[in-house]
Structures are given as C-alpha cells and as structure tokens.
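Other chains dropped; remaining ones untouched in position.
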Amino acid sequence: MFSDIAQYFRTEALPHIWCPGCGIGTITAAIVRSIKTLQLDQNKVVIVSGIGCSSRMPGYLDFNTLHTTHGRALAFATGIKASRPELDVFVIMGDGDASAIGGNHFIHAARRNIDLTAIIINNSIYGMTGGQSSPMTPHDKRATTSPYGNLERPFQILEVAKAAGATYGARATAFHNQLLTKLIVNAYNNPGFSVVETISQCPVAYGRRNKFKTPADMLLWQKEHGISAGRKELGAEDFLIGEIFKAEAPEYTQEYAKLRQRLKGE
Amino acid sequence: MSKARLMQGNEACAEGALAAGVKFYAGYPITPSTEIAEIMAEKLPLIGGTFIQMEDEIGSMAAIIGASLTGAKALTATSGPGFSLKQENLGFAIATEVPCVLVNVQRAGPSTGLPTSPAQADVMQARWGTHGDHPIIALCPSSVQECYELTVKAFNFAEEFRQPVIMLMDEVVGHLREKVVLPESVEIVGRKKPSVSPDEYIPYENNESRIPAMANFGDGYRYHVTGLTHGENGLPTGKPAVAEKYLERLMRKLDPYLDRIQRYEEILLEDAELIVVAYGGPARSALEAVHAARSEGLNVGFFRPITIWPFPQDALERYADRRFLVPEMNSGQLVGEIERVVGRRQVERFNRIDGELITPDQILTRIQEVMIHV
Amino acid sequence: MAKQQFIFSGTGGQGLILAAIMLADAAVLAGQNVVQSQSYGPEARGGASKAEVIISDEAINYPKVQKPDLVLSISQEAYKKYGLSLDEEVVLIVDDTYVPETKPRSRNFYSLPLTKVTRTEFGSEQSANVVALGAVAAISRQLSLEQVREAVRQRAPKGTADRNLKALELGWQLGIGALKRAKA
Amino acid sequence: MVSQNTKILVNQDWCKKCGICVAFCPKKVLGQDELGRVVIVAPEQCIACKTCERLCPDFAINIEVNKE
C-alpha cells in the first residue's frame, strides 16, 4: 500500500531519520492515508510541526510543509489559517512540543476553536533530545531527568483541550493505526479545533529505560492497553481509544469572516 | 489630495503599513506600541485583512510568519520585553527568509523598567538579539512623517529581500503627534514569485540575486520550510558544505543592495570639525543643538543614520578624520559601532538614561566641552 | 507666527490631552508646523497629567516645551508643579474651582470659572476640557475661532460634536471676556 | 485463497530491521536472518492482511495483491 500513498511523500528524502521500530513512521503513513481518504487537494494541504522527532514528519511529505520552532507549531498554524482559511491545515506535535513548551498555544488554539487538525504524537518522552521526561510521561516512569522515576503527574491532554474549548478530541495508537486514520478523517471534518492524541512507541529513549525489550513489545502494550469505550473497565495502565469528546462552538476564522461581512454592510 | 494632518508616530506607522499593503497583524499589547495594534484591529477587517490578538509575543511572531507564508504582508509591534520574547522566532523568519515587519517602540529598561518613558536601549539587541549568526535590517525614524515613510520602506525591503525588517522606533516619536503630509501614493515592492513551474521550483535557490523567489503556500508550489540548516531544496541537511553555502548566502544576501538599503542624513558636514551622530527621537535635540552651536561659531555637523542596521559604515568612514559626539538615550550602544568604524579616540559620548528625552542644551553643553574646554 | 509653546496640566481623566490635540489640529489647519506630546505618568492611573503643544511656522526639532508661552492648570497639584513659579511673561490660566489657591500675579493671569460654566451649561463636568481649550485659544490669540471650531468638529468623539462646539464657544467667550477685563 | 496472487516486497534499503513486521504477522510469513534482515520465510501463508505493511515504521513493506 505504500505505493498507493507514495505520491504524498518526498521519497527522495527517505529513508527517514527515525530509529528502528519508532512509531512515528507508522503514524505518518496513517495520517497520509487520512488525507488520501479525504481526497484533499495536495496543493491546499499545509502540514505544520514544531521541533522533535515527531516534528520531522513534514519534511518527508509532499505538501506545503512548515517545520517551525519548538512548541510554536499551533501559533504558526494560526497565522496560516487566519490569513487563508481555505487551506487545510494539519499540525503535528510531539507530546513535549504540544504540552510542555507549547502548552499555551495549545489551550489558546482550543479556546479560539480555530479550524486546525492537531495531531499529538505522544511517545511519553522527549525523544529528540534523548529521553527526558515530558509532561505526558506517566507517573513513576524513568527518563534521564527522572532517574528515580517521574514524580509528576501527566496531563490528560484531551481533558485540557476540552476544558480550554476544543470541539473534537480523539485518541488512537500506532498499533491502532486504522482507527487513527478514521479519527483523523473525523477530526478534519469537525469545523473547529480538533485534537487527536496518538500513542506512539519510542523504543530508544523511552522503551529501553522502561523495560520494553523490543519495539514490538511496545506495540503489544498499546494493543493491550488501548481500550475502546465500553469494552471493559479501565485498568491502571489502560486508556481509552476512539472519539473522546465532541462539542459545538463558533469557529474563529468563520467569525472573522462574518465580521468582515458585517462591516461591509455598515 | 495629499493633505496635512496631525498624526501620532504609532498611528503613522500603522498608516504606513496600510499604505504598503499590510494584510495581517498579530500582536500582544504593550506600552508604548499598543496604538499600532489598536489601529490594526479597527482597520484590517475593513479591508479584507486580518487582525488577531495572540496569547503572547512568541505566538504573535509565529503567526505573522505563518501568514506571510500564505502571501500576506504581515506586521507585528511590540516594545522591549516583547522584543526579547520575539527573538527566537525572529531568528526563524531570518533563517527561513520569510518577509515580515516587526516594530519595536523602545522604552526604558532593563526588564520592565519605565514602561512609559523613552529610551534607545534595544539598538544592539536589534542587531544581535536572536541566537546564531544572522543578517538584519533595522530602520529608525526621527519624525512622525518618517514613521510613515520608513514603514513603507520596511515592507518593501522585507518583501524584496525576503528579510524580516525591524522598525526601531522610540517612545518619543511613537507618541509624538506632529503634522504630516502623506503622499497620494507610495512605491510598493512585492516579493519575487517563482517564474518557473512547480516542478522546477527551487525554494532556496542560490541564484545570483541571492534572493530566492518565494511561492505562497497554497499556490501549487509545494515546498518545505524549516529552521534547520537547509539546502537549496529547503530540506534539512547536516552536510558542512551545504550548510556553509546556505549560511554564506544568508549572511551576505544584503551586500549587493547596501547602497539602496543604507539611508542616512547629513547636515553641515563639509567643514565640520565635530560631527554629532544621533538617531531616532533624540536626533531632533541633536539637530537643534548643532544649529545652536553653529550660531556660536562652532563648526559642528550632523550625521543621522536612518538605517541603523546594516550600519552605514562606508558613509561615515568618509569622515574618519573628524571628531564625533554620539548622544544616546542609553549607556552607550551604537557608539561602539561608531568607534569601530572611525576609531575609538575620536569619539565622545553623551548618555542619558533617566527616561527623559535628551535636551538640545545638554548636547550643546557637551559640544562646547568637547570643542572649547578640552 | 513665531514659536508658541503651550502646556495643559491637570489630572488624568480631565481630557487635557484631547484638548491639546484639538489645539494642535487647529494649528495644522492654520498651515502651521506643530507637535503635540504628553507625559504619561509612570502609570498614569489618575495621577498628574500634562500635555504640550508647540506651534511654529518653522521646523520644530526638539519636540518638548522648553519655555512655555501659555500654561493651563486645572488642578491644584498641576498648578503647583507648572503654574506657581512661572515668569510673569507667561500666560497662566487656571480653573477657579479646582485651583482655588493661587499666588497673586501682576499680569497674564486668568482664573476662570471653566468648571462652573460647564456644569451650569451641561449639568456635568464633561466638556470642561473643551471649554478650557476655547479660553486658551482665545487668550493666546494665535488661531481663529473658525480654525479651532473645525478642529473640535473633527476630533470630537462620535455624537459629541455639538456639545463640544458649544463648549468651545463658551470657553472662547470666557477668554475674550477675560482679555477685555485684563486690558481694562 | 488469494495467496498465489500476493507479492510481498521488502525494501531492504529502507528497512531498519526493527522486527515489528515479523512479530505481528499473524501467519509467520516473515522472519529475520542473522543480520536482522527481513526474509520471507513462508510466502504461501500470506493472507494479504497488510498488518506488516501498516505497522512498518519505514514504509519498507509493500503487499501487492493481484486479484484475478
């Protein structure tokens, strides 16, 4: 099937830089499949990212692609979308990128309910810099900056998104990549700020330190612990997958367009 | 009809931006620049443009870069603390060569300082504030009329050279109201668009002009923009040779255009023994002092860099045999560059840092000290 | 016209800056060069407020008032700061309500019922700034009533033009009257 | 059975030998040699489920089904 989606890639840039077994590649393919499913005009698609392993994704994709500064992807994307709302803007962020340094842009994009499709690749770690804990590293897990186990609690990032005003939230994993493709399609179709949290494996910076022997072990963990709503009661390490919330609210660029219209009338 | 009007410096800056074709403003309020945002908030939706108040200055800088990539002329305005916060993304715009204009209406610092008082204390920050090597253009108006004209220039430079341009104003001119006469029309330069098909487009082409053509996002030229060191194709590279080529071009892209970029004003220099070099609001005091000194028979001249960066070095160097006095509303910033150009021993300083505009008398006294009493 | 320098002083919220802007506008209409500036107090929250205008037919470099030709003070504090120790050459205008205590002066001194007149006419103190402007303009004799009127018309906040033109007239009359009394 | 018409293509230049495809192939079609390279050990077992292809992080597997 890669041959089916190869047209969306800058194949000359491949193979990519991600480590053996890293989930980002798998997720990349799933995202591209969503865009293919949506039959979006390649020339109108913009992919924006921050900095991190995940954020290297746009470089491999043949769209209008923008690899920005750490944590700021949503602010750049806001400029793009507000300036030219007819573009289809997807924003790729790592968990650190989105929720640590980028947390403020995240809640404000949600508050404005601006029509961006935000995909957080949550590998529970700062991959690019070699394995420091992120605000989404589970409690007690190891990272180079939590050598005694993470003292902090992770964000429930979809809860935060919802409280801040986002109108679509969903979760999948690299393993559940067909679900992921579907959720991204739905997220795109939501006319507002949509967040898809995607659990990924980082075998090198996270897995090694947290007793996962192989990348496959990490995918297995995703398979076991990613639970669809109602399937069973959630255990300690379990998490919901699928659509987590939907809401309705005015969308920023539409409101702005209405303002322009209204002023014309005056 | 071009009519005389009373206008505030910040307002003239906003009007200049509108005349230059600004279509996007993102900002975060801060004294003494806020009027620019307020005018934009009112006027942009009326002309099909977009104003957005972002969550902070970092996001504001990011948003104007994003908007510029879609083809919009984009503006942001701030003051000291916000200028510090914008530095990281300013560097991104420089590295990726995305046109935009950033106004800094300087106030007295460091830190929160005296938020409503003027200073010229971000002059060196404008040159060196973001990490890493980088070129910069910074323009410095002394009058309300110039706030207007230089903002138009700033957009033109930004677009022509794919280069963020800093309007380095100060509270004196930013809040001053003055009679201006706006031209009926202004010369407008747009960015160079690709003349080739998307297949042949090389987004960061190392061409002779040193300025690659720039396609808008959404117009069919799909390409990659990254703050990582990149090759001509826009994709990141770690290869030293490619990196060097990119950085060499970036650092020298303005060189062929320096004659056009570097602007300055020269008054009474021919026979001047002492040249007062001043810029921005305080240049007005300096000029008054120069005239007063002349009327006392002192051979004093006046040199005003309008382009602060790249500093008009060649222009000033012609007078390297004279003596210089550099009044600044800081503890000595641009004076270092002047010392470098003309030699340290020839240069005297005058600094005022209490948040009040330097007076002509202060400069005149200093001129007298330097020329008579020494 | 030689350089004319004005200081309007009072407290924040009295609308002095707007009055100064109107004066400057009028000067522009009169074909003069003009600069107008104000000192924002460190935080300008209800504190002292000062606005300056310089009018000249030559280029104006240094934009701050060095030696005023006319000072308006409409608070006791402002009077203390800007009015009290002025040269007697300089015209000083104060509001008799808010500046009750003044040092005697042999000439160029006008204590006018700016606030009172405003209250009587409009039932509130709003527009006292424009009344003051009228008095200043009349007493300074640099601009015609028509020029100032036009400036007020242009700058008055939406829906307040008539009221403010009225206020201007009142102030102008106060000024003219005072001038006459002074001559007399 | 469509297995006869299925081609399993492994791009060895892109494959990073992570072993994911091998671990998740439901039919044990894939294996790894001593250098970790993916080898197709039981092509006839392939049911063209494309699990390997979808999970491969390196776009290194292509399952081509030739339905007749």
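List of remarks:
Going by the order they are written in, the chains are A, B, C and D; count residues from 1 in each one.
Just so it is clear, contacts are C-beta pairs under 8 Å (C-beta built on N, C-alpha and C of every residue); 3 or more make two chains touch, one makes a residue touch a chain.
Computed from a prediction, not measured in an experiment: that's the story for all the values here.
Overall stoichiometry of the protein chains across this structure file: A x2, B x2, C x2, D x2.
By definition in this document, only the chains that are shown with their structure count from here on.
Look at where the CA atoms of subunit B average out and do the same for subunit D: the two points lie 59 Å apart. Counting only residues that touch two or more partner chains, subunit C has none.
Residues of subunit B in contact with two or more other chains: none. Here subunit A touches subunit B in the complex through residues 10, 13, 42-44, 46, 48, 51, 56, 58-59, 62-69, 72, 75-84, 86-87, 104-105, 108, 256, 259-260, 263, going by the rule given at the top.
Those residues of subunit B that touch subunit C in the complex are listed here as 4-6, 31-32, 114-117, 172, 175-179, 281, 284-285, 287-288, 291, 357, 359-360. Of all the residues in subunit C, the ones that touch subunit B in their complex are 21, 24-25, 27-28, 31-38, 40-44, 60-64, 66.
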